[in-house]
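Excluded from the complex is one protein chain; the other protein chains are retained at their positions.
Here the chain labels run A, B and C in written order, and each chain numbers its own residues starting at 1.
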Amino acid sequence: MQTTVPKNRRGYLGALALILVIVGLYWGLIHAPPDAYQGNAQRIMYLHIPSILTAYLSFFLVFVGSCLYLWKREKRDDILAYSAAEIGVLFTALTIVEGSIWGKPTWGVWWTWDARLTLTAILLLIFVGYLMLRSLIEEESRAASAAAILGIIGFLDIPLIHMSVYWWRTLHQPPSILRPDKAPWDNIHPAMLTALAINFFAFVLLYFYLLSLRFRLGEMTEEIKTRRMDRGR
Amino acid sequence: MQLTVRDLSKAYGLRWALRDLNLDLVPGECVALLGPNGAGKTTLLKLLAGLIYPTRGDVRLNGAPFSRTSTELRSTIGFLTPGEHLYENLTARENLDFFTALYNKNHSSAAIVRALEEVELTDWSREYLSALSSGMKFRLSIAKWQLLEVGLLLLDEPYGVLDGSGINLMEAFLKSQCEKGNVVVIASHHISRVLQLCTRALILHQGKLTFDEPRRQPWDSFERAFADFLPHGGP
Amino acid sequence: METWGYVFLAYGIVWGALLLYLFSLKRRFRRAEMEVAELSSAEELQKHAQK
Partner (left out) sequence: MKLLRQTYLLLRKDLVLELRRRESLLTMFFFGTLLLFVFHFSFDLVPEKVTEMAPALLWLAFLFTGTLGLTQLFEAERTNHCLDALLLSPMDRGALFLAKTCFNIILMVAVEIVVVPLFWILFNLRSWEGVPLLLGVAFLGTIGFCVLGTLLSGVTLKARARELLLPLVLFPLMVPVILATIRCMEAILRNGNIGDAVPWLRLLLGFDVIFVTVGILIFDWAIDV
């Protein structure tokens, strides 16, 4: 799976991501109208929804990298899984931070056991477990295989976690209007929708820019390692 | 049992344990694998046994390469290391029963008793393995591999634990294996003993195969090749 | 406006963290590039030495 973006193309990707981010900021903060109920606090949604989806995207890439690695045993796929996991942890952690900041003005508390926040917290724990597992196994190929298996199991478990957390959530507290977990795209102001869309693409492009950078870095460290070994003999 | 190794390399972290090794073993050969500590002898044995996978190159048994699914191929490989591959809390007899069943060899109980007799462990058969000395444990693994009828036998430093009669027992066992057309590879530091036994000698140095010749009398090329490992002189 | 405070807090943390990560990535990236360059030049030297 060729994701190594040559030097200049990565520059374009970075520049495009930057532009979209700025446009997204403009739309999200200024152009889009405040929400009827939550006022301006609702503008955090333009960050929250895209970063959740990016977190899911990175989990999917870890899964793809892990499967490819186990199947073909190529270092490249392992680097992809590792890079996706590293960036995935960052986005998942940010998602939780946004979620709790959004919760303060809306419900008056920093943390509610809202289905989406709980789910993101569990995702973060799985990611942390993934990175801890990788760092605690010395031998390279063994660490890669172990991480690959955890990547696959983690991904397969997400739908089950998703279901159980949502059922558990609806059991305790039926979703009310004010709750941010109602589907944001029904009866929503068109300007808000476009702001959301722009921010979403900005996040995805930024994610792939970071991923290609981290992936290239991974490849270079690998190259340095093999070169240093060969020179050693 | 025919074994071919093509430009085999194995790296641990930043260090090459084995570099571009090529080897062909034909049935009936008894190979001595010599070299200083850390030359990669155990790594090579583990690669031949399929316990670890090579970084580059491949190992083929009877033409079939090792892979995850080649479980049938594994029933022809034996790995003999002093005090290993036996369950400490099972009795000697239970160990043999377990492994013969695992390898799907339906030996009669009499055959197992006879195997124990041959290695002089009859009155220890009901003892836990932990009660046996390391020499006796090694005799038990000889009985084990005798029952499992493997085509390739790999031994890692067998001479360390055996007493006089144990060594004769083992060498008789290995000779019978070679006569049956199996391949034996012995990694050892007891050069004098292992040279008498083997039909071919390999010398490994820093992961590279520096010497590979069949045995002949007198063997001056071997003396020269092995000279730079000996402190000064030596056997 | 109290809610604007939260919005800026959220945006600040998110974009701050992302920029921080980008800079750390760039720094690691540049250091790796230097090492590759240094290694390849060392190899050239070795090749000349052997010729």
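Please note the rule applied: contacts are C-beta pairs under 8 Å (C-beta built on N, C-alpha and C of every residue); 3 or more make two chains touch, one makes a residue touch a chain.
Remember, predicted model here, so these are calculated numbers, not experimental data.
Among the chains on display, the ones the left-out chain touches in the entire complex are A, B. Of the options B:83, B:151, B:166 or B:207, the residue whose C-beta touches the omitted chain is B:83. Only one of B:26, B:51, B:64 or B:172 touches the chain withheld from this view, namely B:51. The residue touching the chain not shown here, chosen from A:38, A:145 or A:221, is A:145.
Take subunit B: the residues that touch the chain left off the picture are 49-53, 68, 71-75, 77, 79, 81, 83-90, 94, 98-99, 101-104.
Touch with the hidden chain on the side of subunit A covers residues 70, 122, 125-126, 128-130, 132-133, 136-139, 141-142, 145-146, 148-150, 152-154, 156-157, 160-161, 163-165, 167-168, 171.
We adopt the following convention: only the chains that are shown with their structure count from here on.
Centre-to-centre separation between subunit A and subunit C, using Cα means, comes to 19 Å. The multi-chain contact residues of subunit B, meaning those touching 2 or more other chains, do not exist; every residue touches at most one other chain.
Counting partner chains per residue, subunit A has residues 228 touching two or more of them.
Residue ranges on subunit A touching subunit C, taken from their complex, read 21, 25, 29, 38-41, 43-44, 47, 51, 87, 90, 93-94, 97-98, 101-102, 104-105, 206, 210, 213-214, 216-217, 220-221, 223-224, 227-228, 231.
Listing the residues of subunit B that touch subunit A in their complex gives 11-16, 19, 53.
The touching residues of subunit C, when paired with subunit A in their complex, are 1-4, 6-7, 9-11, 13-15, 17-18, 21-22, 25-26, 28-29, 32-33, 35-36, 39-40, 42-43, 46.
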